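One protein chain omitted, others in place.
Right, chain A next:
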Amino acid sequence: MVLEATILCLDNSEHVRNSDYAPSRLQAEADAANLLAGAKTQANPENSVGVMSLAGRAPRVLTTPTQDLGSVLSSVHGVKIEGEINVVSGVQVAHLALKHRQNKHQRMRIVMFIGSPISAEEEELRAVGKKLRKCNVAVDVVSFGDVEANKPKLEAFMSSVNKNNNSNLVEIEAGANLADVLCGTAIFNQDGPAVGSGFAAAAAAAQSQAAMGGFSGEGGDMGDMGDDPALMMALRISLEEERARQAAMEARGEGSTEAAAEASTEGAGSVDTSQPAHAADPMMLDDDALLQQALALSMGQEGAQEGAPAPAIDEEDDPELAAALAMSLREHTENADGDTA
């Protein structure tokens, strides 16, 4: 539950076109950044996250630290590949963006994704690291792509910036999934391993996935809607109404005698006896009565022909309703026997 302001520095140099991390280095780091932004905002409601790009003509702040996850995701989404990274000035720009944060209670943190060779000298990095350390800025570095080439420089940088173990260096070999590997590291779990980390990461993943779904304009498939019970219930009810309407149409088409018989049995056996006269006209009924009628109809059909498809409603939901239906079914079959006899 650390209260902090974080700047995510993305590597958008030409090197991140490489697709040794699926689908490409840029996409992999963007996914990881989205996940991390979600995890940070979940960790504390007052946390804020900003985004900047390290390459291009100059390092650029795309979003100043904000609590609005949507603007973070959209700016990560809009990063364009251009030029070479400049770590030294990038870190300084990030520090400047953090320095003027609204809430001085927030600790400052920079998370850098480095996926291309660092051109800056080791001494430069050491000096800027020292300056950051003096200003209480923590720096996490995610090294991927050119891990071996950057190792000595990044280790020198980390040794000068680290204060009370607040900074971490994570190196990810080619082929691994950036987001998956990061989930298990100290960058995600600052409070130590397994302090609700799985939950935070899962929540963040769901959140960022939902947000990405919103971006691309896809409604998502039915599987994703499974976690919204209200929506599922609305869908089920509307399906049942449609089925009931079709069943009523069929019943009317088959002949008035059967429809009348159905109506009379319903009036005799069903719990709902308030509107037996209107039973034939589905448009005149309210939803509940319509549902009752549809159930009675489908149950009746099932009683008539054994092995017919099961009715839409699950009967475990309402034992009283199930009992009433069973009673009405029995009476219906008895009546039918009486009619034929």
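Assume a contact is a pair of C-beta atoms (placed from the backbone, for glycine too) under 8 Å apart; a residue touches a chain by one contact, two chains touch by 3 or more; residues count from 1.
Keep this in mind: contacts and distances are computed from a predicted model.
Among the names given as "Translation initiation factor eIF2B subunit beta", "Mitochondrial import inner membrane translocase subunit TIM17", "Ebp2-domain-containing protein" or "Galactose-binding domain-like", UniProt records the absent chain under the name "Galactose-binding domain-like". Taking the complete complex into account, A:C135 is the one of A:A58, A:C135, A:A149 or A:L239 that touches the chain left out.
Annotation: of A:R17, A:H77 or A:K163, A:K163 touches the absent chain (contact as defined above).
Although one chain is not drawn, the whole complex shows that of A:R17, A:H105 or A:K151 it is A:H105 that touches it.
Looking at chain A, the residues touching the absent chain are 99-100, 103-105, 107, 130-131, 133-136, 163.
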